[in-house]
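Removed: one protein chain of the complex. Kept in place: all other protein chains.
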Amino acid sequence: MTEISKVEIQIAEDKNKIVLQNKAKELLQNKAVDIIIGYGEGTDNTVHAVFITNPDNTSELIYDERCLQNLAVYLLKAEVRKFTKIGIIANIAVMRTILQLASENQLKEEKIVIIGITADGSLKEFSGFNELQEYIQLNNLDISKEDQEILNRLDSMTAEERWNYWTEQFSRCNKCYACRAACPLCYCNRCQVEYNQPQIITPESTTQGNFEWHFMRAMHLAGRCIECGECGRACSVNIPVHLLTFKMSQTVKNTFGITAGTDAKLGSVMSTFKPDDKENFIQ
Amino acid sequence: MRVDKIIEEAPFIKTFHLKFIDEEQGNKFTFKTGQFAEYSAFGEGESTFCIASSPTTTDHIECTFRYAGKVTTALAMKAEGDIIGFRGPYGNCFPIHEWKGKNLLFVAGGIALPPMRSVIQNCLGFRDDYKKITILYGAKTADDLVYKDELRNWEERTDIDLITTVDPGRETPAWKGKVGFVPKILQDIEPSAENTVAIVCGPPIMIKYSFAVLDKLGFDDKNVYTTLENRMKCGFGKCGRCNVGKIFVCKDGPVFTYKQLKELPMEY
Partner (left out) sequence: MDITRHLISKEKLSSLIGKCMEDGKKVYAPVKKNNLVNFAFISSFQEITNDYINTVQSAKPVLFPKAEKLMEIKMSKDNIELKSRDKNLISETIVYGSRPCDATGINILNKMFTAGITDQLFAERFAKTTLISVSCKKCDSKCFCTSMGINPGNTDGSDILLTEVENGNYLVEIMTDKGQKIISSYQSYFDKAPDINKDKYLVDVPVAFELKGFDEKIKDAFDSPIWLEQSMRCIGCGSCAYACPTCACFDIQDSFNGQEGQRKRNWDSCGFSMFTLHSSGHNPREVQSKRWRQRILHKFQYMPEQFQLFGCTGCGRCSRSCPTDMNIKEHLINLIKNI
C-alpha cells in the first residue's frame, strides 16, 4: 500500500468519523433518541462500548476496523431498556442481531434508531426493519477464513479425535460465562444453568460440567446464532467456543435453508412446525 | 439429626422437631437464642434457618421453614424417622441478659415469627426477669399464622399481651383479632418507649415501616433489634455471599440493632 493511499484512507476515515459524530449529535439534540450506544477509545489502542446521552459527548464516537464488539448485547440490558428510544451504531453483526431479536419479539421497531455503518465505513440510515432486511440480503456476514479452516479440519476428524480436541479445549473452561454474557442472543433472565429445579446442567467447572454447558448453549442457539463470534472473542482462556455455534448455524442452513438474523418475522427455526415441513413423522 | 416430629404450621410452612442421632453429642450441644444452622437434605444441598426452639428446650431442637426452592422442598418431603444433616450453631445472638428489668415488645410478620419465637420462649423461661411483654404478630391470612397452638397459649396467659392481625381484606368472619398491616397496628397500639426493648422481624418492607413507627414513638435505635435474612451458604464468613459492607450477616449477625443497621449499606 502506498503512502498516499494510506493517507487517503485516513482522510476518508476521519471524514466518516465526523459524519457519524454529527449524525449522533443531531439525533440527540432533536430528541429522536435518548441514548446512543457506540464505540469509543479504550485502553491500549482498543475500543470499548460507550453510552452517550449528552449531545456534547458525541465527539467520543469512533468507528474503525477495531470496532468488533457486538453492541446489540446492550439492547436488552435493564439500564438501557428503560430509555424510550435507543440509537445504536450498527455494523452487519449488529444489524443481523436486531432482526433476530425482533423476530423473537424482544425488540420493537419504534424503539430503535439504526445508525448503520457500511463495509467502506460510511454512514447509512435505516428507516425500519424492512430496509434493514433488504440490506442484509445483499451483504453477508462471512465467517473468517481461519475459522472456516478449523471447522473443515474438525469436520474431517473422527468422532474420537473431535472429542479429544474439545476435551482439551474445555479443560481450560472456568465457567465464567463470558461467552453467555457477550452473546446478544443469550438474553434469558434466568439461564438454564441457573435453575436447580431440576438441575440439568452441572454448574461447576469439571469435564462433565463444561461439556454440558457448551453443548446446551450451542443447542439453544441453533437457528438463532448470527455468527458475530463474540463468544469466542470474550473467552479469556482462548477457547474457540464460537466454532460450536457457527457449526450449528451452518447445519441449520444446510438442513432447513434458514439463516438467522435475516428476517424480522422469521420465527423460531427449532420450534416452528408447518404442514409442508419435509419431516413426516408428525403427520 | 433424626426427624422426630413434623407439624404442618400453615400452607407451605412446616416445623421439624429434630433429635441428635448421637445422644452424647445431643447432650453436649448448646446454642444461644437467635443463632441459626445449616440443615442438609443430602443429595440436594443445605438450607439456612434459625433455630426456632429456645435453648431452654434441651431434648430436641426445632426449625420452621417455608418450602419454596430445591432444598427446602426436599426437606419438606422428609418423613418422621428420616435423617437430615445439621451444621451449627452459627451467628450471634439476642443479648437477652442485657434486657433484664425492661419491657419487651416483639413485632413479627409471617414466616419471621420462628427466630422471634426462640427468644420469646427463652425470655418466658425467665419470666420474672422482665417486665411487660407485648407480642404483635401478623400474617397475610389467619391460615398463614404459624405456631397456632402457641399463640393460643400466649393469648390465655395473663402475663403476655398478644395482638394478632391479618392483612386488610383478608379477614374471615370467624377472625377475632385485628385487621391491618403490622406497622399500622403497631402505630395504633402506641407502645411506650420508656424502658422498652423492641425486637422486629419480618419482610424488609415491614421492618422499614415498623422502624419508622418506633422512631416516631421515641425508641432509641440502640434498643431496637432485628435479624437480617440475606442469602447465606457457608455460615461462617468465608463464601462471601452475605457480605454487607464490612460485615458478614452469618458471622457478625444475623442479630443487629437498628443503630448498627444504619451504619451498613442498604444491601439486604
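Note that the chains are named A and B in the order they appear, and that numbering of residues resets to 1 at the start of each chain.
Operating definition for what follows: a contact is a pair of C-beta atoms (placed from the backbone, for glycine too) under 8 Å apart; a residue touches a chain by one contact, two chains touch by 3 or more.
The model shown is predicted, which means the values in this text are computed figures rather than measured ones.
Contact with the chain that does not appear here is found for just one residue of B:46, B:62 or B:144, B:46. Touch with the hidden chain on the side of chain A covers residues 42-44, 46-51, 69, 73-74, 77-80, 169, 172, 174-178, 180-182, 190, 194, 202-206, 209, 230, 233-234, 236-238. Taking the complete complex into account, residues 42-46, 68-69, 72, 83, 85, 203-204, 229-231, 233-234, 236-241, 243-246, 251, 265-268 of chain B touch the chain not shown.
The criterion applied here is as follows: only the chains that are shown with their structure count from here on.
Of all residues in chain B, only 45, 69-70, 73 touch chain A in the complex they form. Only residues 196-197, 199 of chain A touch chain B when the two sit together in their complex.
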